[in-house]
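Since the structure comes first, as C-alpha cells, the remarks are kept for the end.
Complex shown without one protein chain; remaining protein chains in place.
Let's look at subunit A:
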Amino acid sequence: MTTTTVAQAAPVLTATGVTMRFGGLTAVRSVDLDVHPGEIVGLIGPNGAGKTTFFNCLTGLYVPTEGRVAYRGTVLPPKPHLVTQAGIARTFQNIRLFANMTVLENVLVGRHTRTKEGLWSALLRGPGFKRAEAASKARAMELLEFTGLAAKADHLSRNLPYGEQRKLEIARALASDPGLLLLDEPTAGMNPQETRATEELVFAIRDTGTAVLVIEHDMRFIFNLCDRVAVLVQGEKLVEGSSDVVQSDERVIAAYLGTPFEGEPGAEEAAAVEAAEARTEEDGQ
C-alpha cells in the first residue's frame, strides 16, 4: 500500500517557516512542509494542534504572520480565489457545499477558475459560450462519474447522504484541475466501509497525478494511505517521515497518549494538566 516510490521532482508545495499568530496566541509556529508531485502526505496531530489553521494559511484564507508558501516555486498570493486559480483546491472539515444547488451545479462552480465566460458572453450566448458551457458540463459529469455521483447529478446537494456530500466536496475541488488537493478530515463521521471507499478515491486521485495533503484523525486511514506523515503538536511540527517512523516515535505517542507518570500526582501536576487543557481548548477555537 505505502510502497509508492516518491518522485524526487521539484515539490508542488513548499511551505517554509509558516507561523500564524492570533494576538498573543501562536496557533502555528514555524512549520516547514514540502509536498512532491504524485505524493500523498498526511498531517496529523491532537485536536487543536493547528492543522486546520495551517491549511487556512496554505489556501489564503489566513495570511500567515511569518513564512512563505509557494506552489511550484511561485509564492502564493494571500487570496483564496487566487490560490485556487494557481492550482491548490481544498475541502472543508465541516462540509461547506452549496446546499441549495444541484450536485452538477456544485461541480460547475468548481470549474469557475478554468473557464472565462463573463457577463457579456452570457448575455449574447454566442457559439463560444455554448461550447464552453458544454465543455464544463462534460468535465463536471466526468468528475461525477469518477466519484460515483453521476446518477445523482440533478439532486440538490443538501439531499445527499453524508458520505456522498464528502465525495461531492472532493469532486467540486477536483473541478478546478488542481495540482495539489488539500483534504481536511475527509472521513470524519464515516463508517468503515465509507472510509475504505474514500481511501480508494484518494489513491485514484493520486494516480491522476494530483498530489494530496490530508488532515485526518483516523490513524489506520492515514497510515494506509500516506507516503509521508507529518505530526503537528501545539502548532509545531514534531516529526515527519514514513508511517513506521511516525508510529514508533515516542514523542508522537506522548503527544497523543501522554507520558507514563511515576508516583502519585500532586496538586502542582494537576494544575499543570488543567492549564495545558485550557490552552488546547483555546487553540481549537
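Here are a few things to note about the model shown:
Convention: contacts are C-beta pairs under 8 Å (C-beta built on N, C-alpha and C of every residue); 3 or more make two chains touch, one makes a residue touch a chain; residues count from 1.
Simple rule for what comes next: contacts and distances are computed from a predicted model.
Per UniProt, the protein behind the absent chain is "Putative branched chain amino acid transport permease"; the candidates were "Putative branched chain amino acid transport permease", "Urease accessory protein UreF", "Glycine cleavage system H protein" or "Cytochrome c oxidase subunit protein". When you scan A:R68, A:R125 or A:R220 for touch with the missing chain, the hit is A:R125. The chain not shown here is touched by just one of A:R68, A:R131, A:R158 or A:R220, and that residue is A:R158. When the missing chain is restored to the complex, the residue among A:A49, A:L97 or A:A255 that touches it is A:L97. Which of A:G67, A:P80 or A:G241 touches the hidden chain is settled by the complete complex: it is A:P80.
In the full complex, subunit A touches the omitted chain through residues 59, 61, 79-81, 84-85, 89-90, 92, 96-101, 105, 108-113, 115, 117-119, 121-123, 125, 129, 132-133, 136, 155-156, 158-159, 172-173, 175-176.
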